[in-house]
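With one protein chain held back, the other chains of the complex are shown just where they sit.
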Amino acid sequence: MEKPAYIHETELKVRDYECDLQGIVNNANYLHYMEHARHEFLLSAGKSFSDLHEQGIECVVRRIEIEYRVSLRSKDVAVCRLYLRREGPKYIFYQDIYRKADGRLCTRGKVECIVTIRGRVTRGDELESYFKAYLN
Amino acid sequence: MEKPAYIHETELKVRDYECDLQGIVNNANYLHYMEHARHEFLLSAGKSFSDLHEQGIECVVRRIEIEYRVSLRSKDVAVCRLYLRREGPKYIFYQDIYRKADGRLCTRGKVECIVTIRGRVTRGDELESYFKAYLN
Amino acid sequence: MEKPAYIHETELKVRDYECDLQGIVNNANYLHYMEHARHEFLLSAGKSFSDLHEQGIECVVRRIEIEYRVSLRSKDVAVCRLYLRREGPKYIFYQDIYRKADGRLCTRGKVECIVTIRGRVTRGDELESYFKAYLN
Partner (left out) sequence: MEKPAYIHETELKVRDYECDLQGIVNNANYLHYMEHARHEFLLSAGKSFSDLHEQGIECVVRRIEIEYRVSLRSKDVAVCRLYLRREGPKYIFYQDIYRKADGRLCTRGKVECIVTIRGRVTRGDELESYFKAYLN
């Protein structure tokens, strides 16, 4: 498999409260990691999630697919890498999480977002200027 | 669309800390709702997640697909309904969350789990006795 | 010790994701339980936290003391009981959490809140009408 051309990377150290009684990071927390990684990417592209919110613009998640391969544990560092596609009104984030110590792929995610302005779904052009350089 | 034949239902009131700065339940928390609903179902079928864990048996999530349609908010009650299929070693939970006040479908989820014993993947038969009555 | 005259009670079943790798409810989650219990109390008194927020009125936590005596675990039900005092601008919630199965006291909490309107601290009178019946 050809390696995807990631455009952004965020490192997050596992926090022990994120692990559940199985001793592994609880499945929901990977969505937290992925959200934080998207927002860090958005910041690096010049815009913050909270600023958008204050302008009435929301980037809303519509669909997530996530495949769990290797469990992260206490002391692990997650490397969250992503790239981005646009399909009409949808921005699709491909987000893979690796374990830093050995580079193993832990989860693969696909997150579809749409843009709303004051609650109404838009064609997504509001974020085009921020993301243009990253779409191909 | 024919209505699925749900086999279990759990009601969860939205807690305000589950809402993020958009004022809606954060996307990761639906995975928490769904996990709690599965574990409640498991309990109703005669077994607890923590007891299984103590016996070295883990029900591990391998893949989740979730579609977000309507956002839950403060004061809403989520009705989490599910049914179950088995495909070889995989147990597949179909989990839909409704808003109690008006019955609207908020999220649709599909959660694939496998069973491990002391870390090794099994053919899944360990849970068959608990789930048999619910599989069709 | 004389038993306090609680004015409100909320039951919460432990959710497995709230337990950490020690197998017990993580210490931060008791603050979540206590917050949810306060908001349920507020609702029962005729007002919601989110409605207040939309009016620019915030009930802000200033100080928490919490004593952990007995750990809650998977399958336990927490019974969150509270009573309320006012000291000038401060509303002080005394919040105790019991384990339902045997009535044991698990945590004792004291939560001091103040009221702000559009970011400015007030003398707290905005909430007096809702809480009056419960103060003594």
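Each chain gets a letter, A, B and C, in the order it is written, and its residues are counted from 1.
Please note the rule applied: contacts are C-beta pairs under 8 Å (C-beta built on N, C-alpha and C of every residue); 3 or more make two chains touch, one makes a residue touch a chain.
Because the structure is a prediction, the values reported are computed rather than measured.
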Where the missing chain makes contact, among the chains that are shown: A, B, C
Identified contact with the non-displayed chain, of C:27, C:55 or C:129: C:27
Hidden partner interface residues of chain C, rising order: 21-22, 26-29, 31-32, 35, 50, 53, 58, 60-68, 71
Absent-chain interface as seen on chain A, which is shown: 15-17, 19, 23, 32, 35-36, 39, 43, 48-50, 73-75
Chain not shown, touching residues in chain B: 16-17, 19-21, 23, 26, 28, 74
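Following the convention adopted for this analysis, only the chains that are shown with their structure count from here on.
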Chain B-chain C separation of Cα centroids, rounded to whole Å: 28
Chain A and chain C, separation of their C-alpha mean positions in angstrom: 33
Residues within chain A bordering two or more other chains: 21, 26, 28
